[in-house]
Structures are given as C-alpha cells and as structure tokens.
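Note that one protein chain is taken out, while the other chains of the complex remain in position.
So, chain A:
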C-alpha cells in the first residue's frame, strides 16, 4: 500500500524555490501505481537544479517509463530549509510525480556521480524513513540500487546499498525490471535475499552483502570472498554495443525553474580512448562508440520540437573528437536556421580545428573559449598522456584571437605524479604566452586569460590509482607559488580548496571501513558536501577519528602495484597489467596513442566485453583489437 504526502502549500511557499518539490514539468510521466507491476524512484543525491541536469538518470527514467508495467519517478535531495520543514512537520521524503513516499517504492535507484555526495544518500534514506544500513532493512523496505561512476569503487557504500549496477544500464535495466517483477509476481520467493541471488548471477550486478572482506595483521586489505554461491569473484560492467540504436530520450523533462544545464542535450558518442592517465571516465566507458550524424540530426529535431528549448548542447566525454563533428554542426545549423535554436559545445579540444567549430556555432556572441592543457610543461603533459603540445595550444588561441575572441580560460591540475615547481611555473608561462599572443595579433591590451588550477584526486581504475595524493600543505604551497608568478592584471588565477579533494581522495580509493566514517559524518550533520557552504573539513576529520580510520591511509599512501585493491573485483573490462604498464610509461614520460586512430593499446576492454570501437570515419564496426597484452 503506498501513501502520498500532502505538503501544506502555505508552508511550501515559505521554503526557497518551492517548485523544486512540485513536479508537474512538461514530459514528466505520472502513472497510477495500481496499474503497474514495478515502481522505481530514481534518486539523485543533490538539489533539483543539479540533479535535473544529469543526462544518465533522464535516460533511464524515460526508458523505464516506456514500459507500461513500470512507473519510474524522481526524487532529489531537499535543500536544508525544506529538510527542516519535513522533519518539523513529519513529512517523509516523497517522489515528484505522484508524491508517493519513497519508502513505498519497490526500488530506489541512486546515481553515484561524486564521492562528496555520499552524505546526501544517507540523509535521503533517513528522510525517507528507510533504515540506512542494508542489514537493518526489512522485507517491506525498497531495494536500494546504485549505479554511476562511483559504483566502480563501491566499497565505501557497501553497507548501505543492496545492488550496485556497473556500467551502462540501457539494456541491463530491462532484465533488472523483469527479474524483480517476476519475483514479485511469484510471491517473492526467498524474500529479498532470493531476488538478490538471482540478480547476483546477472552481468554487472554486485551485491556487497554476498562477500566477506579480509585484512592482514597490519590492517591492509587482502581480499573479498564470495559468501554465496551465486556471487561472482569478478563483476564485469554492462555495456551497450550498438550505440546507434540504443534508446535515447526525445521527450526530455522541461523544468519549470532554471537549472544548471537548462538546454536540450544530444549525446554524440560513448567513451573516450585518448587515454589521459588521470581520467577515470575515460577508463570506465571504453571503447568509443559513435552515433551517425544522420541519426543525431533526427534526434535533435525531435528533442527541440518536444521540449521548446532554444539551445542544443553536443555532449560526450570529448565532443570535439566526434569524427563527423564538422558535418554534424553544419547539418544542425542548416536545420535550425531561422528557428532561433543555437548549438553549443561544452568542451573544446586544444587545437585550431576546435576553434573553427566554435566559430561556426557561436556566430554572434563571442563568449570566452575554454581549453584544458591540464599541465604546464610538455614533460608533465607527456606523463599524464595528454597528447597536447604548446604549438596546438598557441595555434588554437591564434585562431580564436584572429576571429574576435578576447577571453581564454585555461584549466590545469596540480599535484600530479612527478610534478616539480618547474611544471607549475610552466602554467604561468603558458598564460603569459597566450596573453602576449593576443597582444601581438590584435595590437590591443584588452585580452583576458583565466587560469584555473584544481588539485588532482587519484581515482580507481586509472593508471594513477597507485599514486599517493599530495598533502594539503604541499598543495597550498604550490597554489601560493603559482600566485607569485602571475603578476598581470589581465590574467586571473583561480584554485580550489584542497580540503575537499582530500576527503574525496579517501573515498575514491576507500574500502569498506569508510562506511563507518560516512555514518559518523552523517551523525555529525554532514550533507551537501559538494557545496562549499556546507562542506566542513573539521567535521570530516572528526568523523574519521570517531571511526578510528586514518584518511591518509587511503588518500596519501602510495600503493604497491602488486597489492590487492578494494576495487579489483569490479571490472570495467580493462586488465590490470595494462594499467601497470601505463603507470610505468607515465614515469618514463612515454605517450600511449589513441586506439581509435592508431594501433590497439591492449587495455583488454573490447575482447573481454565483446564490443568494438565504432568510429564513423575510421570505418564502422572495425576490428583492430590485438590480444597481445
């Protein structure tokens, strides 16, 4: 029996942006729960404006709602003022579509985008009246399922989540829904554990309760051992082989209030095989699989007609790498000419070609261009395998300045492996070179260069997963050092607080012991930790101390390449020797080419998952995998 929550509209009128909690948006789907066999609440652990901007949940929401036997609804984290009202008046967390209590759904599905959103997951469970720990949840409580990039290092959340779904879910979610419906219709044989056992046998599903963890006498992680026969020793991610024909929603929900990315979104391709050694997304979503420009044009037409949006953003991990980008942009501009629909590219590659594309899409307004050289010297760029040269950079800027742009943003990281002060000085040098280039080309002194430097957080499943993060003091020193080198009022320099990166790093490579840290932090009031106004470093240090866990054991410790890692059982299809080889090549400053254009680099993803690269220019569905790894 499901209950709906009625919030007194007078009280709702008192919180900030009440429309966050109302639903009723165009293209949102409202179904009568009596008419469906499965109800799913898709949960994003952040506020409405951030959550609604996420493409992944929108895809799954639309996909499941295509089925007449499933109702998929949304729930996001209430802002603290709304949380206070809910706690004060006893309103439990409810879904946007039917205002059903979240605890009455069959499944609650969280997306894990960012380690610092974990505290909001606990808080949302609490507000829903759902026991936070899996072991405390009875048969009447929903199955708590989670996916997204952070599911690849699931261990810090192992005590809280029933099922982690690894990889791309467009196809596997159908089996998941069928399995749960079957189980329900057969009278839930074996209870929750019964369905978890079936799910454990399906690709991509990790049921953390079915494993025992062991540590050695020094407290180092040794292994996870299956405790149930259905549990696999290695869980391989799900992947969509046929990107061209996979479901993509053409009726996007159009929010009534402004959100972070309030525009139509077209996904050009999955994956990126440039092989930047710091990048987790590049490793998790291999290989590259493109859609055809013809199909994308058709999708774009439908999305614009169904939404009323006047801007369409071309999304992918690295959109400028889409093999038919020029053609696609021409097709879109032609289609939308005179219709006041603009095309935007969220990220540019560091080269002149990208600026040509930017020229096409930004024909009137010359807002700033953003490039990410990531490191200040060629040596360090080679270490991280960012195949970009200073010549690429300056050619891109020259093209931009000659075509009327005057503002360039440059993104860098600090705290990278092998980094020296010389590399940091290179950041300032590059900024000066770009600014001087502007002066030389335009003869004017009104150019602006913005330098933004974030601190590096080593992530699992990357070549840098063994690297110890630099201490906060060292990051601060480096930040100050760069500051001393930038002395021109036309260059502005931004950097981020190193403290959030420290906590993020501990969770990004944590094991199950981080679960109790998370609980302690929640008890101390942690929420919205991705928001600087709510993140409290001292509170986190206190939580680590209360749980008896040292954050630097996870964040700062350099790991032995042969030691067992708490995410070794969660596979993106890549083999460990590939990452070890990449780690060695990084130390030697050797570049590894992009396999979509040159030879196979032997990561192992294609053969182990039975997929291959789809590149419209290189030849569709071409086979180039070598098995010599």
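We take it that a residue touches a chain if its C-beta (ideal position, glycine included) is under 8 Å from a C-beta of that chain, and two chains touch if they have at least 3 such contacts; residues count from 1.
Here is the rule we go by: contacts and distances are computed from a predicted model.
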Among "Phosphate-binding protein", "Protein translocase subunit SecD", "D-methionine transport system permease protein" or "Radical SAM-linked protein", UniProt-listed name of the chain not shown: "Radical SAM-linked protein"
Candidates A:172, A:307 or A:455 - the one touching the absent chain: A:307
Residue among A:9, A:138, A:187 or A:443 touching the omitted chain: A:9
Where the missing chain touches chain A, by residue: 9-10, 12-14, 17-19, 22-26, 254, 256-258, 305-310, 340, 364-365
